[in-house]
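Of the protein chains in this complex, one is absent; all others appear in place.
Then we have chain A:
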Amino acid sequence: MTADLDYLESQSIYILREAYNRIDKLALLWSIGKDSNVLLWLCRKAFFGRVPFPVVQLDTAMELQEVYDFRDRIAGEWDLDLRVEQCPPEADMDQTLPPLTRAAARKTEGLKNLLRTGKYQGIMVGIRRDEQATRAKERVFSPRSLEGDWDVKDQPAEFWDHYKTRFEEGTHVRIHPLLHWTELDIWRYSKREGIPIVPLYFAKDGKRYRSLGEKNITFPVDSTAGTIDEIIAELVVTRIPERAGRAMDNEAEDSFERLRSSGYM
């Protein structure tokens, strides 16, 4: 029944182990959403119970309270090496960006600070191709320039599970172990494995968060799904995109591409 989930899991574990072996200084970005929770779970599988690198939350102080509660509980229970990186204020952002995109860009800057101070060479991020069209163009090992930029027009060849793992001094690589998963896969796997989930994903008063982000730029969508099974049933029939509640995505035709090119996750 779940041979396809086994395949997805095995592929992700392979990627995590490649990253851990080939990249000297690694960190995992934990947004505390459903995807990065699955990513943490897969790390524990890949490395037999422990997460052998720091887990970083880029904090804008704008997450919902349930998110912070969940973070502190899980970090303790799973014995995570949690680092919280405070993001710079919105006033420091590129003012040519549309306002909501500017709010999201705070995380990009937080990440740049993290890279500067932590000297990380690899950052693991739980993004998926089916979330958003520019993410669909991503590589599993996605190199970033010295400034952290993503050169979408000249990405490295990546085939037969051979990833780019050699880089110039000072650059870093984003590693995307969940790139091949879908939203539905995440939920089916979370259910199978019993992975803890932030309660905001479940419907309350006819609304639920389908994608979690900062409270000023993320909104719940209409839903009556109160359990994982109901969420799965909802996703099989829905034609509403996952990030419909993420206001910054569609502010301008290329706002998300601009965010990502300059280093957003």
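Definition applied: contacts are C-beta pairs under 8 Å (C-beta built on N, C-alpha and C of every residue); 3 or more make two chains touch, one makes a residue touch a chain; residues count from 1.
Criterion: contacts and distances are computed from a predicted model.
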item	value
Per UniProt record, name of the chain withheld from view ["FAD binding domain-containing protein", "Adenylyl-sulfate kinase", "Sugar ABC transporter permease YjfF" or "NADH-quinone oxidoreductase subunit D"]	"Adenylyl-sulfate kinase"
Options A:82, A:184 or A:221, residue touching the unrepresented chain	A:184
Residues belonging to chain A that touch the chain removed from view	1-4, 6-7, 9-11, 13-14, 17-18, 20-21, 44-50, 129-130, 133-134, 136-137, 139, 152-153, 155-160, 162, 164, 166-168, 182, 184, 193, 232-233, 236-237, 239-241, 253-254, 257
